[in-house]
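Structure below; questions to follow.
The complex is shown incomplete by one protein chain, all other protein chains being positioned as in the whole.
First chain written, first letter: the chains are A and B, and each begins at residue 1.
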Amino acid sequence: MSNYEAVIGLEVHVELKTHTKLFCGCSTEFGKEPNTQVCPVCLGLPGSTGVLNKKVVELAVKAGLVLNCKIGTYTWFDRKNYYYPDLPKGFQISQVFRPIAYKGYLDIDINGQNKRINITRAHIEEDPGKLIHSGGSIMTSHYSYVDYNRSGMPLIEIVSEPEIHSGEEAGAYLEKLKANLEYAGVSDVKMEQGSLRCDANVSVRPVGTTALGTKTEIKNMNSFRAVQRAIEYEVERQIEVLEDGDRVIQETRGWDENRGITLSMRNKENPDYRCFIEHELPPIELTPEWIADVKGTIPELPDARRKRLVEEHGLPDYDAGVITSSLALAEFFDAALKKYPDAKTISNWIMGELLRLLNARNMELSEAKITPDGLAALLELIEKGSISNKMGKEVFEVMFEEGKDPGQIVKEKGLSQISDEGQLSRIIDEVIAKNPKSVADFQSGKKQAVGFLVGQVMKATKGQANPGVVNAMLREKLAQ
Amino acid sequence: MQLHTLSVHQLSELMERKELSSEELTRAYLDQISQVEDEIRAFVTVTEDIALAQARAVDGKRARGQELSPLAGIPVAVSDNICTEGVKTTCASAMLDNFIPPYDAAVAVRLKRADAVLMGKCNMDEFGMGASTETSAFFCTKNPFDPAAVPGGASGGAAVAVAAGEAAFTLGSDTGGDIRQPAAFCGVIGLKPTYGFVSRTGLISCASSLDQIGPFTRDMTDLALILNTICGHDAADSTSVSENVPDFKKSLVNDIKGLRIGLPKEFFGTGTDPRVAAKVQEAVCKLEELGAICEEVAMPHTEYALPAHYIISSAEASSNLARYDGVRYGLRVEAEDVLSMFRKTRSQGFGAEVKRRIMLGTHALSTGNYNDYYVKALKVRTLVKQDFARAFEKFDCLLTPASLATAFKTGEKAGDSLAMYQSSACTTPVNLVGVPALSLPFGLVDGLPVGLQVIARHFEEGTLLRVGYTLEQNTDQTRPKPGLFL
Partner (left out) sequence: MIISERDVEQLAFLSRLDLTAEDKIAYTKSLNAILDYLDMLNRLDTDTVEPAAHVLPLKNILREDKLQPSLDKEQALANAPEEEEGAFKVPRIV
């Protein structure tokens, strides 16, 4: 294995965040009834004519800028001709000859090392419709159904150079790409809703050689994790093929998530797309002023924000990296910090409880009910000693699920901590009286015996005693 | 009263004076259609019920004293490649024999707003590919001057409908002469406006960088009225221009003194029927007599315009017609799998000429040929544009024959794609450049009409109106009448 090197290029399709489609006024909203967001233009009806959505141009420029691309000041659209039932006009409007953005890069972190992945181009194109297969799979269905709601949705396709060498690097590249586009407000970048899709071109070659091996194109990966696994599988598969003395066949392969393998998609045709200029759409001239205007709307990007969290708030770089990997998380952090100015504590709760629950429930932050203000209020209760850290976690989970005010949860669950010394003194006295052996142990020098006694007090109070206060009082009483 | 030979403005005046109702007029035209249609076959669909309902509605509006457009109550027909909501729109193809658009073309909306009365949809060459209306999947249309001759094409039905009194005016489309040549063959006026001046929304594409909708009329005044109605910006069409539309009636001036008219010698070259050339020469004399200055001009790339046009139009058409795949509308021939369904549907749905152009265009765009054919043709287009730009530095307009010869016989060129295409040599260069051009009848040769072509700068339709109107007022040659149906 170590004799081979993987060479991977990624093609990422990102749906731009617009209200309407690329060339018509149909809604881009996700998840509507099939064929209810269609018109003559996106159905490709005879005689229909479309007009470019200005917002698409601006978002594409913005995407280009946050991918560190050069922006094409004179660009146009082209037609890519092929037949497929989800493609209503028999051609896809794309940018083949003059992409709106080109020659960019993203820097990724691999084991603490910086690595630059160059981006060849980012161009605007329209999405085809969606096929639904009667038998669940394209291979086994007798019929398929076409829903054109997605037809004509605005996409940018971001093509990397073949400079990625592992699944891990691919994952890091995708995370960075996603974060940058999300921060810039270019896209929702939700893989599960299809607003971010990734195909991988994978080949292998003997270490030390420079010629590219025969590549396969891997499709149907539904998460970043799947991209990583599919690449890892495919690299191994290709190495095995070569080791067996066979050749890698240039083909499209689909990732089978359940079986964890890639399978040939058996496409026999070597398509000739016959690309030519889309003469029905006049070219786009981007003036320096227009580009500057778009640039002015780009907010702080993940790298800058990460640096700020480290430099201004003293967070460890790792924490800052995790928090800024998602805009929602970073904004949650900033908002909580405004109400409760202890960055490290907030970070601990986000990195610990919040991410643990999100992962366990496979949820997005936007789906959780907890608010930054709520977290700040909770941390105040803990700081004041009203509840213990442990209780806090219990309250946090309720807030996460139900979004209630932490004070109210504490009250409802009877969780508030007993810190009243008068009340505790009576209980401590009883525990001391009931446990002479432990008292003797403590007094004979076995200081750890105090732990058992604290436990007994906690048990007597159903966990509501403030353990710090109990500990201090016990030691005081036993020392007498 | 011969209602079906009167012009739009004459009919409009009669209705305004309440001497004629729109319903009476519509019924008169429907009668004429029922009398001549079996023989001449200009219509794919006659929309009798719609026409009568619209006519009554106009009469109601008039009775209520509403202000009405000059086209209100006027019988109109449009080529069957212009989408009409709820009315079958076939492009004269088996592929779209059952297609009912859910929307109106931009020009159909403008006609409705002007209260014109839709008589029906006209026959044409299938998807606009042809120059004789013989490639229609349904039937051939006859020339009202000679039933053995073709009406020209692609918009042959629309030319015939006006010539034979089945509609007071019609709209067709012109990709390489498809309005001007049938207008010349049928003795009516035809105009291809500047590319972008009339919205293409709802015009089913043949070659969309060349296609343009335009009118067929009986006189120049009608032409001005119709241009006033159909020209103008459409925000839904990216190639529509926001140029101001002048009142074209103001261009109906009986005066061409001092007008500089270029005579591109390449348009009179070999292949021109000498009798046609003689008629054009006669027109030149008339124009000079009326005060115009006519001089020869060189347009050296003219002979390359036709092959370049052939390549560009076929390339665009091969892509534009890819949408006919049996999935969303039109014909489907059932098959086991999608690929076979596509192939069977397209093989049965398209006629021979359409298939030939699709394959030719596919060849011109395919890897390895793209630069030699498609890009080469686009470069030639630049050269042809430069020829026109230079000519227009010196001349206000250009005069040529609209067709090298008068109408040829049915079957004479059928199936010979190249010969058919070459018959449009005078008109194709205009579409490559996008300038406006008029086809105006000028007398007969052996009983068949001859057409003059007048070409002006972009957006200078006014010059064409001025030249046409002056000729119309000063000769009796611009309104030849077919003996056959009128």
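Basically, a contact is a pair of C-beta atoms (placed from the backbone, for glycine too) under 8 Å apart; a residue touches a chain by one contact, two chains touch by 3 or more.
Keep in mind that this is a model prediction, so the values were computed, not measured.
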Identified contact with the non-displayed chain, of A:His13, A:Lys55 or A:Lys190: A:Lys55
Touch criterion as defined above, residue of A:Thr18, A:Asn201, A:Thr262 or A:Gln417 at the omitted chain: A:Thr18
Omitted-chain contact residue, chosen from B:Ser69, B:Thr84 or B:Thr362: B:Thr362
Hidden partner chain, touching residue among B:Leu3, B:Ile226 or B:Val241: B:Val241
Chain B residues touching the omitted chain (full complex): 98-100, 102, 195-196, 209-210, 235, 238-239, 241, 301, 303-304, 307-308, 310-311, 318, 322, 325-332, 334-344, 346-347, 350, 355-356, 358-360, 362-363, 366, 373, 375-383, 385, 416-418, 432-434, 458
Those residues of chain A which, in the complete complex, touch the missing chain: 18-20, 24-27, 33-40, 43, 51-57, 83, 85, 131-133, 138-139, 141-148, 266, 272, 274, 276-277, 279, 281-285
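Rule of thumb we're sticking to: only the chains that are shown with their structure count from here on.
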Centre distance in Å when chain A and chain B are each reduced to the mean of their C-alpha atoms: 57
Of chain A, residues touching chain B in the complex: 40, 43-52, 79, 81, 83, 85, 88-91, 144, 146, 148, 272, 274-276, 279-282
Touching residues (chain side chain B, partner chain A) in the complex: 81-83, 89, 91, 96, 99, 101-103, 105, 199-205, 208-209, 235-239, 315-316, 318-319, 321-325, 327-329, 338, 342, 362, 365-367, 370, 374
